[in-house]
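Only one protein chain is missing from this complex, and each of the others stays in its spot.
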Amino acid sequence: MRSTLASLALLAAAAMPAAAQTSAPTGPGAAAQARPSRGPEQTSVPNAAPAATTSRTTAAKNQDPTIKQMNEAERLKIEKFGK
Amino acid sequence: MTYFQDLSRQAPEGPSFGPVENVSRRGLLKGVTAAGGLVLAASVLPRRAMAAYVTGAGDMPHGVVTDPRVFVSIAPDGIVTIVAHRSEMGTGVRTGLPMIVADEMGADWARVRIVQAPGDEAKYGNQDTDGSRSTRHYLIPMREVGASARTMLETAAAQRWKVPVSEVRAGVHEVVHDGSGRRLGFGELAADAAVLKVPAAETLRLKDPKDFRYIGKGTVSITDLHDITTGRAGYGADVRLPGMKYVVIARPPVVGGKLVSFDDAEAKQVPGVERVMEVRGWPWPSKFQPLGGVAVIARNTGAAIKGRNALKVVWDDGANAKYDSVAYRKELEAAVRAPGLVVRNDGDAEAALKGASTVVVGEYYLPHIAHASMEPPVATALWTDGKIEVWAPVQSPGGTREDLAKTLEISADNVTVSPTLLGGGFGRKSKCDFALEAALLARELKAPVRVQWTREDDLHHDFLHTVSAERIEAGLDKSGKVVAWRHRSAAPSIGSTFAAGATHQIPIELGMGLIDLPFAIANVRCENPEAAAHTRIGWFRSVSNIPRAFAVQSMVAEIAHATGRDPKEVLLELIGPARIVPFSASVEKPWNYGEPVDSYPIDTGRLRGVVELAAEKAGWGRKLPEGHGLGIAVHRSFVSYIATVVEVAVDKKGVVTIPRVDTAVDCGTFVNPERIYSQMEGAAIMGLSIAKLGEVSFKDGRVRQSNYDDYPVVRIDEAPRVTNTYIVPAAAGTPPSGVGEPGVPPFAPALCNAIFAATGKRIRNLPIRDQLAV
Partner (left out) sequence: MIKVKVNGEERSWDGDPSLPLLWFLRDELGLVGTKFGCGQALCGACTVHVAGTAARSCITAVSDVDGQEVVTIEGLHPQGDHPVQKAWRELNVPQCGFCQAGQIMQAASLLAETKNPSDDEIRGGMAGNICRCGCYQRIEAAVRVAATGT
C-alpha cells in the first residue's frame, strides 16, 4: 500500500463527508419514488409488564417438552464447546 | 464399489452454487453412499506419531471423519472433486480445507473442484462453522484424508506395474515409478484405487512441510473468486425453484410477545400478494425456534414487502415490554459497583486494594450490537411427499437439519439441508430460525417458499451481542506496581437463550477475557453480578472478548497514565515474563475454547511476542505529528494471540481519522496466509464499527434501530488508510489456532488508547459517536 500520510494535510482541509450515505446518482426518475415504507402499522395491547431489570427474569415458564430438551441439549453443547 | 467415481457426467458446469442443480449435487453424494462405503467415524482422534498435538476436534458432537471416500472423488479425466464440509462466510474455509487435502494428496489445484456438503454430521463429522476452529480442528484430519487418497493411488499404481509400493510415489496429479520413470495420472488410476481398502490411520505418512505446494503459501485464491466478480456465486436468496412463493413475515417487535390480531384487507389488495396468514411462534426462550407473526405470501419479494407494509397488526408485547436500554444501563452499572458471584479469586484482592497506595478505577459500558451481515437472513424450502429440502446460508447445516426434524416432527432422514454461500455470518447464521420458518411454510402451502428477511427484520429480530458493564479496580503500591486487580462483569448471558431465568454468565463467557486474565498479579478477583436478559442474546464474532479486552486493555493504558509510564512498557510488565500460565485453581469451570490445555496453554511468551512485533512494526515511540497518537492492545482469544497498534489523527473538531493500523498475529501453524491478512483487515473494520458506531438500544421492549442509517457501520471513507498485518512464523509442530474472530477484540481498546494519547480524552463507553465532538 502506498503511504497516504502526505495527503492527510489536504484531507483535513477538504470538506469530506464523515459518512456518505449514497454517493452514486440513484437513477433517472428515482427521486420521484418515495423511500419505501419501513414496515406495517403496528399497535400493542395495554401491557402491565413490570420494569425489565437485571434481577427480574421474564422468561416464559411451561415450555413444551421437546423445546425443553432442545434447549437443554444446546445449553450443554455451548457450555462444553462454546457455540 | 466406486468412491473415486466418474463425476464427469455429474459435476455441474460453472459454480457449485448456481441455480439449484439437484441431480448433480445429490448424484455425487448418493453415489458415494449407495456405493456402500464404510464411514470410519472416529469419536476421538487418537494421538499419532506425526501429529504432535491433540485438538478438541474429536470431542465435538459427531467428532471427526477422515475417510477419503467421503471427501474425495476422482473422475477418469483426472478432475478431483473434494467436499467442503464447513460453511463459507468469508473466512475462506471452503477453499482452505479442500486445499489441505489437495496438497497432501499431491493433486494439482487447477484440476480440483469443490462441492459443498449438505448437513449430515454422521457422515462428515462436526459441521458447526463457528468458534474460529475449522482450520485448527481440521488441519490434521484433512491431511489424513489427503494422505489416505495418495496412498491408495500409489498402491493402485504399484499393483498395476507389479512393483513394490516403496518404489512409487505421488508427484503432482500422477504417480511415478522411480526406477523406470513410468507414470500414471490420478484419473487413470481412479478406478483401480477405488476398490482398495482405506489404509489404517497409523500407517499413513504425512508430507514433510517443506514439500507443501499450497499450505502456508498464500498463493491460492478462494474458489468462488471468479463467480463472485461476475455475479454467479450463489447465496441464500439465489436459489430459484419453479412455482416458488416469496414471503416476508411481520414478527412480534418485543421478544416474548405474540400476535393478537391483524387486518389484511389492504395487504391483499396489493398487486402480486396471494395470501396472508398467521405463522406459529414459540415462547422465549426456545433455542432458535421462530418468533411467529403474520406471513405475506406473494409472487415476488417486492410485492410481499409492499403487502406487509399495508398490514395492520396488533401485538401483545409480553413480559419484556418495558425493556429500556437507558434504565437497564443504570442497573448494570449499579450491579458492578456492588459485590457479585465470585468466579476467580487468587490471593486477597480486597485486602490488597484496601492497602494500596493508589486505586485506579475504570468502568466501561458496551451496548448491544447487531451482526448486520450484508446478506440478511433468508431461506428457501421445498416440501415433497413428507420430505423437506432447505437451502439456506447456515453456519451449522447439521444442527439446522436436526432442528428441522424436531420442529417438523419428521425423521432427519427426510430432511436435506444444502448450505449456500453466506453473505456474512458473524454468528447470526448459527441460529437457524429463518430455515425453520421457510420449512414450516413450505409444508403448509405445499409450494416452494422463500422467506426473505429485510434489513429491518434483521435488526429487530437478531440474537444480539449482549450489553455489558465492566468495572476494574487496580490497586498500585507506592512504586506504581499493580498488586491487586478486581474485575466485575455484568451482562445478560447467552445462556438465557437456552435456559429460562439464567442470570449469570456461563463458563464460556467467563472464560473469554475475564477469568483467563494472564497478568502477573498476585491478587486477582473476578466477580459476575447477576443480569437478567430481556431479548435474545447470541454470539457475535469474538463474543465476550469484545467487552473484556476493551476494559482490560483500556485499564492497562489508564494505569500507565496514572503512573506516568509508557503504555507498552506497562502492558509488558503486567503480562510478566514468558511462561505458561495455568488457569487459576479457584475457577470452577475454566474454559479454554474447547481445546486441551496441553496443546493450547496460555503462553505469555507468545503474548509478549505479538506486543513487541506490533510495536516494532508500528514504530512505537516515534515522533508523531500534532494531533496524532498511538494506542496498543493485545488479547488472547480462540487460542490465538493478536496485538494491534492504532495510529489516530484527531482534528480540532474532534473528528478521528486513522492513518494506520499494525496488527501482529500469532496463530501457530497457518494454512492460508492470504486469508489471514483478509481476516485481520476485516477485523479492524469490524472493531472500528464496534468502537465508533455500533449500538442497538431498546425502548418499550423493542429495538429502536431499523437500517444502516440509524445503525451505521464503517464505510470505506472512514476506514484506516493502511492496515498492515504481520503473521508470526510458527515453530514446526505448533498447533494451528483461530483466525476468524481473534482480530476483533484488541481493536477498540487500541483505538481508544490512541485517542487518549492524542487528546487526553478517555473513552469508557462505546460507541464513540459524538463523544469527542468539539
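As written, the chains take the letters A and B, and residue 1 is the first residue of each chain.
Convention: contacts are C-beta pairs under 8 Å (C-beta built on N, C-alpha and C of every residue); 3 or more make two chains touch, one makes a residue touch a chain.
Source: prediction; values computed, not measured.
Among the residues B:Thr358, B:Asn414, B:Thr563 or B:Asn707, only B:Asn707 touches the chain that is left out of the figure. Of the candidate positions B:Gln159, B:Thr301, B:Ser584 or B:Asn765, contact with the unshown chain belongs to B:Thr301. Within the full complex, the residue among B:Val359, B:Ala520, B:Val655 or B:Ala719 touching the omitted chain is B:Ala719. Screening B:Ala122, B:Leu225 or B:Ala522 for touch with the missing chain picks out B:Leu225. Among the residues B:Ile369, B:Ala683, B:Ile727 or B:Ile763, only B:Ala683 touches the chain that is left out of the figure. Interface with the hidden chain, as seen from subunit B, comprises residues 19, 88-92, 221-222, 224-226, 228-235, 237-238, 240, 246, 270-272, 299-303, 305-306, 372-376, 421-426, 452, 454-455, 674, 678-679, 681-686, 707-709, 713-717, 719-723.
In this section, only the chains that are shown with their structure count from here on.
Distance between subunit A and subunit B, defined via averaged C-alpha coordinates, is recorded as 18 Å.
Put simply, subunit A touches subunit B in their complex at residues 1, 3-5, 8, 11-12, 16-21, 36-45, 47, 49-61, 63, 66-67, 70-72, 74-75, 77-83. Subunit B makes touch with subunit A in their complex at residues 56, 59-61, 128, 130-131, 250, 253-254, 256-257, 260, 282-287, 289, 305-306, 308-324, 327-328, 331-332, 335, 403, 406, 427, 430, 456, 490, 492, 494-496, 498-503, 506-508, 529-534, 539, 589, 591, 593-594, 649, 651, 655, 657, 659-660, 701, 706-707, 709, 712, 715, 717-718, 721-722, 724.
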